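Report on the structure given below.
Here the complex is missing a single protein chain, while all its other protein chains stay put.
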Amino acid sequence: MKNPFLDFQSVPCRKKEIPLERIVRARKEIMDRLSEGYLRLVEEEVKDLVWLVEHSHVVRTYSAAVSAIQDLQYDQDDIEEFCAELDNANAFPYMISGPAGIYLSALINNAAEEHILLRLSEYERTFHFLGYRLPEGKTLVLQGNLGDFIGAGLCGGRLMVEGTAGNWCGAGMTGGEILVTGYTGQKTGEWMRGGEIHVDGPIGGFGRARFGGKIYQRGKLVVPHESE
Amino acid sequence: MIEEKRNNDLRKVVWELYAYIQDNLYLNRPDMQIKGREFNSALLMSLLTGLCEGKELIIGEPGLGKTTSAEYVCALLYRFPLGTIWGSEVSGHPEQTEEKIIGRPDLGKLNKGEEVVVWSHFALLPVKIVDEINRLPETKQSMILDGVDRGNWEYLNAAIINEEYCLFATANYQDRGTNTIVAPLIDRFDVMVESKHPGANLAYFIGGHGSNGVRLRSEELEAEFHSVLSENIPYPVRMKRLDELCDRFGEWLEAQEGIRTLSVADRREIRSSKRSLPFDLDFNAFLRFVVSELSFCHHFGQKRSNEACDAGCHFTGYLCNAVRNCVSNRLPISARNFSQALAWLLGDEEVDLEHLKAVLPFTLAHRTQWKEEVVAQREKEQRSDPLEIYMAKQAVKEMHRRYMEQAGEVKNALAVACRIVEGESMRPVEGDHPIYWEIRRDLGEEVTEV
Partner (left out) sequence: MSRDLDEILKQVWPRVRKKHLFPELPNPEMGGGESSVGLDIRAKKIFISREFVSEMSPALDTEKVIEGLLDHAVSHYLSCPWDFATHLKLYAKAKDVLKNKDMALKATDYFMDVVADTHCVSRKDTPIPKIYGSAKKGGALDEAIHALYQRIWGLDLGVKGYEEISRKLSRIPYLDRNTWQESIRRFSKAVKFLLEMEEDLGGTDGQSPMGSHSLQQYSSQELEEGLKDLALEVGTPYEFKKIVQDFEDEILQATQAGGEAMGLGPGQGLDADTIYYMKLAENYLLPIRKLPMEKSGSLYPHHHTPWEVGKPYQEIDPWTSFGKIMPGITQTWQRFEGEVFGKGEGTPDCIILIDSSGSMTDPKQHLSHAVLGAGCASDAYLRNDAQVAVYNFSDARSGGQKILSYSRSRKMIYRTLCHYFGGGTRLLVEKIDGLQTDKVPDIFLITDMQITNLENLIQYFNDCKNRVTAVHIGDNKHVKNFRSAMALRKNVEIYAVEKKEDIPRIVLGKVKDYLYSPGS
């Protein structure tokens, strides 16, 4: 049979590649793997699209997230871009906020960088559980208005929120520092055992079950109260 | 392969003819630019038609030089006096018959019981002009199909095959007296052009001294031509004698007007030289790109005029969604032929994308049936061409822009396909454009998923 493409025999098959293409390809591979890890986590931990905020459940989800990202190579930029992917309805039609935040926290806690900045102010979706179990030596700066359980279980790291935090901010933290430039919601510092929360704006409510730690509002210590 | 010098000389003759016609006979404005040179599209395409043994459909308003431009080009390129050409023209009207167009029995011989055909001048001459072809009823149009296509004319039991011929047909715009040109006939035309109004200033000079073609007439030679055409001699003998008369007319023209014209041998050399011009890779790839867009249908295998596209088809952005019919195989033939002729005329060493871009709208305009909604989008836009040619130009522009964006990928896909056919283990390149799908089909893949 006649080869109808013979005229193009001399055309080289490999085309010129510039570094951009390599960078974008590498970035896409990482994003795909991060997305794969997240979807696997959601599949394992979320039943019928419902995920309950219950302590053992949260702990289990975090462990699963850590194993999901064990062999991944990524950096701060990848984490920030993954946040954008999570916000993108086309990429993730159903973002389950709890596991998403926990997955991000796992990524943050295991990243090589000690100082991480995430700009989340223009996103439509709200992230919860950011800063979960932030370890000592790590600083996480979050820009934007965030959801619930921000800094929950903080383990000695430094979390700065340039914006607002929702309910249960710093819940169950054992050490470290949370600084919030805006306001926090209800049950701030619930189950707190150590560390400090500094809020520059109003505090919606304090958690009743606290076992240690301090809460400051506009530089003034408000918890524990003098009477306590 | 003729010598370079001889080639250049022939080219010079053709340029001189172009300039002579433009300055003296067919006064008109340039309306296209190729490689920095300006041309009038009707005149250029007519010249190329004459050089390529092509078929041209000239449209336009009455009285704008459709027929006369064709007559001048034929007279000068083929060395026939105007009077002879006038005598061979077929005019389109409903009462045309086969006997008037092709030939008739010799009545004297018929009464003696002999079947001898008296061929019409139209069938005999290498230059054929059909005036107002769309006034011919459709049955008569079908009659001249085979002759138009192959130069093959039959009547009773006799036949002649024109060794060399070109055809010019003119058509006015639609009015009460016109029919449509049947699809098989219109597809046989290589190009369609419009003979435009020259503008008030040039129009003032039309009809002035010499501009009516009187310089291209020689009554003495016309009588001799008539005599040869009327004689009952075998076709090859007649053509030889006509050639001799043509050469005499050529000499007469050179002596009287100082213009050189082309002999049969010259035209043969030009065609040979033209055919030897290679096509560059972008020409090749772009033509395939165009044909794929105008013939591809993902849903039905190919475009068909009796099958409409689905709404929401993935390929909405391509021309396969804008046209109703499938482009014929004559399109690439016309495109290659005329592009080569143009490249030869411009003195270029290879035929490239710019030649193809210049020629393609004229080869496409009459062969494309646009969907109504597509026509509706364009018909009120500002333009200087009739709607069919304008839409063809826009379509070529659109496809060219797409091609420029992905030329590398297209050529790469074709190169990879070449290697696959030769046995290398490679995956065909995937892409959105119909060309990639056609390549995969050619490689034997059953492609269904978008």
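Chains here go by letter, A and B, matching the order in which they are written, and residues are numbered from 1 within each.
Assume contacts are C-beta pairs under 8 Å (C-beta built on N, C-alpha and C of every residue); 3 or more make two chains touch, one makes a residue touch a chain.
What you are looking at is a predicted structure, and each value in this text was computed from that prediction instead of being measured.
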{"item": "Which residue of B:Leu44, B:Cys320, B:Leu353 or B:Ile439 touches the chain not shown here", "value": "B:Leu353"}
{"item": "Omitted-chain contact residue, chosen from B:Ile206, B:Val375 or B:Met426", "value": "B:Val375"}
{"item": "Which residue of B:Pro30, B:Gly63 or B:Pro94 touches the chain not shown here", "value": "B:Pro94"}
{"item": "Chain A residues touching the omitted chain (full complex)", "value": "16-21, 23-24, 27-28, 77, 81, 84, 88, 119, 122"}
{"item": "Chain B residues touching the omitted chain (full complex)", "value": "35-36, 94-95, 97, 99, 104-105, 107, 110-111, 137, 139, 174-179, 282, 352-354, 357, 372-373, 375-377, 379-382, 397, 400-401, 403-405, 407-408"}
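Operating definition for what follows: only the chains that are shown with their structure count from here on.
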{"item": "Touching residues on chain B, where the partner in the complex is chain A", "value": "281, 284-285, 408, 411-412, 414-419, 421-422, 426, 439, 442"}
{"item": "Sites on chain A touched by chain B in the complex", "value": "3-9, 11-13, 15"}
